[in-house]
Structure formats: structure tokens, C-alpha cells
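Heads up, one of the protein chains got dropped from this complex, but the rest are sitting where they should.
This part shows subunit A:
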Amino acid sequence: MTDQLAARTAVPSCHSDAGGRSAAPGAPVVALAGSPNVGKSTLFNALTGARRQMGNWPGTSVEVGRGSWALGDARVPEVALIDLPGAYSLDPASPDEELTRDLLIGAPPDERPDLVIVTVDAAHLARSLYLVAQVREHALRVVVALTMADIAARRGIHVDAHALGAHLGAPAVDVDPRHRSGRASLGEVVAETLHQPVPVPRPLPEMDLGADMGADLDALDADLALADSRFAWVDEAVRAASRTEATGRSTWSDRIDAVVTSRLWGPLVFLGAMWLVFQVTTTVAAPLQDALDTLFTGPVSEGARRLLGLVGLGGTPVEGFVVNGLIAGVGMLLTFAPLMALMFLLLALLEDSGYLARAAVVTDRLMRSIGLPGRAFLPLVVGFGCNVPAISATRTLPNARHRIMTALLVPLTSCSARLTVYVLMATTFFPRQAGTVVFLMYVLSIALVILLGLALRATLWRRVGDEPLILDLPPYQRPHLRLMADQTWVRLRTFLQTAGGIIVATVTIVWLLQATPAGPGHGSFGDVPAEDSAYAATAMAVAPVFEPAGFGEWRTSSALVVGFVAKEAVISSWAQTFAVSEPSSSDQPGRLGELVRADFERSSGGHGAVAAVAFMVFLLAYTPCVATVATQRREIGLRWTLFGIAVQLAMAWTLAVLVFQVGRVFW
């Protein structure tokens, strides 16, 4: 029976971020359930020794984690532990809760887990016990793990685990997963309970289908009545097992809330926080990125060349492949590492401290107009620095539809890599209004985010954004350094693993095309002029597509193809195909600018400036880079990623053609 459950849970757990060893076949299956934010994932990690990400934010466990838990009991040496997504109840309000419900009670009884541990927050006893009430209505062995006793005690709430267990009809154990205590006693109780027969389900109250209501009592009313009876049962358990000394939580927390969510200060504090995030992800990360880039293009490439030269492979295609394919690809991936690490650290800090929930309150109304909850603001702001960490930041959205929608909008936020191209184009074509032109590109970027958001809302997700804001504000806490470091490392590792393949593969393919002659007599592999390579042939084949937009020249279309790999490479691609050295400073377009200008004038039939604008619009709207695509694939899946690319290309082309065709009439 357990194998069937294991097989069912194997599908949603395909992301290997749990990192735990799986249990031996035939080991009892224990499911870990609980409301979001009660320390469930922390407990999972403490029990299995795995490093599953966790945070002070509802909905961190969006996938099912699995691991093996050694109970140290002679009869039950180990169990397979499944970390279910957080759920307040078994009435699914989100895909996460639906999964929890399916795995617990959706399956036939012989495929259900052998035991369910429900984590219960001692500081919010009444709220956490609703799930216990529902689980107890089914034939399942239940053990209650009582967490957050320290936070509860600080608020004057004391819970008697023994009395609570007696009332619930399921043993309750005090655990403190953050300090890894209570593991042994939880293990003993679980081993013991596994040897008990499955308890009799808690009887449901008899619905009063009296003569006066009878037929009128529809399913909804019955549901509400049932919920009321569960709440009554919960209230009784709370009264029986807990005692409260003082009322409410500390007032300093309320004072902070009164400021950071207030009408006047809330947005200011929020903008300040976003400014800091933006600064860190751009100005602080940039030198680190540059340093890594210099390291890979300089010493590492040089060392590899020398090494290959020693073994007699210098100047061969092997050298080209290793230096311009592999090292360039891995180098590009690694230049993102410090940026991503900083971003993940900031996310952990914002989540863990409790501020992210407050920020969501402040931006809720603004974001709701495009069908997104307030917390979607953060990824969009980060996107203006770099889209890659921005898409990773969408994981703070508990709702899957919101995550997908935000991840589809992020590529339209104009990242700093695109800025370098805007500056070259603007200073070349509009030397006097360059600043204004660049500024307008950012305005257009925001407009496109809003427009695509509205379009998606009107077509794919009509019901998104109508949900009211009901947000539990987690208590402020000092971030745990170890937890933050753990979380940052897990996320960074997963990013490098999943994005690495795509980035290295794409860079290698582009290099292969550049190294391959387009036909006989065009040179040999690895030694071919730019315009005779298979790459140029591909670009020439693509070029006519851009004719209606005024930039159907092969050098420009090849720059756009390279731009798909990374926008940083657009200018260097031009430099390469025009065979001039790259401008040392993008403020001085110099010779490259003149050549690009001449190219645009030719391809647009004398409307070079209009074509330049169309080109910038295309550059803004089409797929930012392979690293973004790789991250999207990880966060929202291949299908939505491909959909996103299709939308971006269609939108970019249409806008560019529109700009050129309309623009050349007037200019």
C-alpha cells in the first residue's frame, strides 16, 4: 500500500530540493501536514536532516518533499516522511491545499499514509486545530506536533500538550524544530501510534434537517453548519488545554505595523525598501559580476588556451570549443551567481523578518488593478535590475496562477543589460535627446507590463485578482542567520543546477554555428570569417522577418539572435560582425555607432531613426536571455515558458513593425 502512495507522491516531488535520502521500500509512510507558517518544513528538515527551503511566509512548501526519518525504534527503524504543502483545512482554496487533500483523504483508504503528523502552532492554537478536526473525521492515525511553544510563551500562552492530546483523541508532543529538540519523543510517540490500530473517526454532528428548514438546507448551509461544529470542537479543545496570561502581542509590533502599513508612511517605507533591494541587486552585484566576467574571459580562458597549447591542441577547434563554448557558457552562468545569492539573501531577509507580508498589504490595491496581489510588486521591481532573480522571486507568491502570471510579466521589465543597448542606440541616433529616449523606454516597459497584465487577466485568468485581501501578518522576528544562509544556498544550488544546462548548451550551440563554415570554400571549422559562418547564414535567413520593422540586415538580426542568449552580447555581436573593436565606453558610440547607423539607414530606406526606435522596442519586448528562460522553466514549467516566449516574440515583432510603419509616415 505504501508503495502506491510513494508512487503517487513521486510525481509532484520531482524537484529534488528536499535533498533527503529516501526510505527503504516497505517502510511506513508518515505524512507531515499543517497550516502554512507553523514550522512544518523546519520540522521536516530537523527529522530527515534534509535542507528543504523554509521561510516566514505562507506557502513555502509548494512541492511535496520526501525524506527518510530514522525513528530509532526497534520495531519501526525508519519511516518515509512526506512534507505536504501547507493547508489551513482540507477544503481546497489553492492548488497546494488540493494536493494535500488528495494525498490525505482523496485516495482509497489503503493508499493513504499510515500516520499523519499535524503540526500545530501553540501561539495560534484555535486556527491550527481546524485541520486536526477535519483529519480526525477520517480513519487516519494522527499525532499532533506542537510547535512555536517559545513564541506562545512570550505572549503569555501556555499549552498543556497532554490535556490537548486527550481532548483531540490524538497524542500531542511538544517539539521545537528550530532548536532541533523534541525529535526523540516525537519519534517514540509516532512508533507507538503506528502499532496501535487506526482510531475510530470522530463522529460528525447530526445535521438538524428539521421540518422548518428541511429542503431549504442546501449544500452550502450544510457546509457552514459543519464548519461551525468543527470550530466549536476546536474552541473546546483550546479552552481545555491552554491558558493565557496576558492579552494580545507586544505593542511595539503593533506600532511598527501602524507605520509600515499606514497610508502615508507605508508606501514611503516600501519604496525605501525596494530602493535598497534594487541598489543591492544592481550596484553592489555589478562589480562582483564584472570581476567574475574578467576572471573567465581573462585568466581562465588564457589558462585553458595555454594548457591546450601544451598538449598540442592550440589553435584547433577543440580550443575554440573549450574557450568560447564551455568556458564562456559556464562563465556566464557563474557571473549570475553573486547576483542570485544576494537576491536570495534579501528575499530570505524580507520573508524571515516578516516585512514582506506588510509590503504586500501596502501594494495590494495598486497591483490588484492588473489582477495580481500586492506581493507581486517585488519581483517586478527586481526585474528592472535583472530578470533572472526577479523570476525566482515569484516563488513568494503562494498562488500558482499569480506565480505564472508574474513570471510572464517580469521579462517586460527592462533589465540593466538592455540599458547598454538603449544608450548606444540613443546616443547614435538621438544625440541631443538621448536621456529622454532612454527614459521613454522605461516608461514603455512599465506600460507593457500593465498592458500584458490586463490582457492576460481579460483572457486567461478572468477570475484572478477578485479575491479579497485576507493576510495573516506573521510576527516580526530577528532573522535566523543559519536558516537564511541555508535557504540562500539551497536556492542558489538549485538555480545553478537547473539553469546551468540550458545556458551552457545555448552558448555552445551559438559558438558551434559561428565556427562552422556555411559551405565549402568558406574556410575550415573553427577558422571562418563572421559573414561566412553557418551563424551568418542563419541570420541572413532570419533577416527578412525584420524587413517590415526597418532593420532587416543580417548583422542586426544576428545581434538579435545573440541577444536571445544575453542582451550584453548584442553590442559585442555588432562589434564582431562589423569587425571593429567594441566601444570602451557605451557613452561614446564612436565608429561602431556610425556603422550601425549606416546599416539602419540602408535597411530602412532612409528612415534610420525610426528603425532604431523600432529596434529598441523589439529589444525591450522580446525574450531577455537564456538565463531568464532557464529560470522560468524551473519556476513555471516548460509549457508556460514556451507560451511566454511566443507571446514575447509576437508582441515584440508587432510593436516594432507598428512603430516603423507608422513612424516613417511622419518622419
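Going forward, a residue touches a chain if its C-beta (ideal position, glycine included) is under 8 Å from a C-beta of that chain, and two chains touch if they have at least 3 such contacts; residues count from 1.
Just so it is clear, contacts and distances are computed from a predicted model.
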Inset, instruction - Would you kindly match the missing chain to its UniProt protein name, picking from "Na(+) H(+) antiporter subunit A", "Ferrous iron transporter FeoA-like domain-containing protein", "Chemotaxis protein CheW" or "NAD(P)H-dependent oxidoreductase subunit E"? - result: "Ferrous iron transporter FeoA-like domain-containing protein"
Legend entry - Sole contact to the chain not displayed, among A:69, A:88 or A:495: A:88
Legend entry - Selected residue (touches chain absent from view) among A:199, A:267 or A:548: A:267
Legend entry - Absent-chain contact - pick from A:254, A:290, A:527 or A:594: A:254
Inset, instruction - Return the single residue from A:142, A:362 or A:483 that touches the missing chain. - result: A:362
Inset, instruction - Tell me which residue among A:123, A:292, A:322 or A:345 touches the hidden chain in the full complex. - result: A:123
Inset, instruction - Spell out the interface residues on subunit A facing the chain that's missing from view. - result: 88-89, 91, 93, 123-124, 126-127, 130, 155, 157, 220, 223-224, 227, 231, 244, 248-249, 253-254, 257-258, 261-263, 266-267, 357-358, 360-362, 364-365, 467-473
